[in-house]
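Note that one protein chain is taken out, while the other chains of the complex remain in position.
Now for chain A:
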């Protein structure tokens, strides 16, 4: 038959030239065509952090994976993608996967995270440990849906039955079970060059001559978590930013009227890169103190108040690096805070926490330490007792973590205390429970909507570039209340970068159904048997037909 076939093709070649093209060019094109992808399931995955801070690498170093899926119960984990659910996640299992040189780790997060508080707290504590060391293995997080769950259960049954069955069971198992091949679609991760961290500043000028004292209010707007695309940072520091905006609104209203226009300059600073050792604040200070001739920060700074994580809790801690001396504006604020808290909000436990700046640490503790290094009097207000609390850098810090009533109460407390300092009310004899801001002035809906907007998108520093909507909306908001709203950019130094960010933080992962290699051999065997039967039966039929015919 092949001789006939080649004869026919020879005729085809010799007779008509275009026919050969019509037949062979499509054939060649089809042969070398790339394979289209038709996956069992396609889902978005979010990569663990990858960054360098002051030359030290953190997080996962790899982004691509193309490996078969297994769960932790399987015996052989090397070069496989280990899938874990959050309920089963523990640090020992994670370490086990890494020690056996797994190809990748995928952690499935439940849709409704608030239903399992135990797991959440446990996970929050593990996040910094996962990030502390550098891993070559790519670690991804995926949000659970039904198909992913079914993929997980199928992988679980096939992984846990690996060691313990007879030959017949293994044979049946290969025919019926599905393996899954996990493939990411993106490229290898590389450093992002020329990333600009944006910060915003605005001011309200005081009245009554030159050389007025300045009060600086600072809050960083970026968020941090084990996966950048999942860091919503509701309490830390969405609460701080919304409180800053509310204070800006209140004081701009007071400053519009001549009678209430005080003799203090108010400088508001929304800083970026806060979770990466306060890069925005550091560069802003350098620019204002070293590279400009005159700036509000160089002259008379009364104090710098940093707002960090104030959306929950019934305590307020004022973190200082040096206890304020009597007679300074710092001391006045401390006293006013104590007064207002004890008189108007007795449920709030207010205290001062003294922590010296430790320059030998990898990162600074609170934002006020940046100002402290430049010898500006500064403190940070937070409901957290220590900067090491895991709530400050967790992906579990989502909108339900912010209690709006407590945030609003804290805002009022701080606004009252600031007003008392600015207008010097205690010296003028105002009683401790005098409320300056009435109920109508405090707008809880505005606070609520700002927090809702802030927590609706991830605000990791790697994701907010200078054209981002977060920055432009904040700029617009500040522009409504403050004058001289300016942007400030920080780019890493070329030769010795303080921070390096990497890309490929969000990928699409495809899960392909695959059968084990033995299955194909088994199938080939069955097909050969079937073809043998067909051949024999056709021969029989033809013999019988030709035997009968005359």
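Methods note: a contact is a pair of C-beta atoms (placed from the backbone, for glycine too) under 8 Å apart; a residue touches a chain by one contact, two chains touch by 3 or more; residues count from 1.
Assume contacts and distances are computed from a predicted model.
*Asks:* For the chain that's not shown, choose its UniProt protein name out of "Vacuolar protein sorting-associated protein 33B", "NADH dehydrogenase [ubiquinone] 1 subunit C1, mitochondrial", "Very-long-chain enoyl-CoA reductase" or "BOS complex subunit TMEM147".
*Replies:* The record for the missing subunit names the protein "BOS complex subunit TMEM147".
*Asks:* Give the residue, chosen from A:69, A:84 or A:183, that touches the chain omitted from the document.
*Replies:* Counting the whole complex, the residue in contact with the absent chain is A:183.
*Asks:* Over the whole complex, note the residues of chain A touching the chain we left out.
*Replies:* Its contact residues with the unshown chain are 1, 4-5, 8, 10, 13-14, 17, 20-21, 24, 28, 30-33, 35-40, 178, 181, 183, 512-515, 517, 520, 523-524, 527, 530-531, 534-535, 538-539, 542, 545, 548-550.
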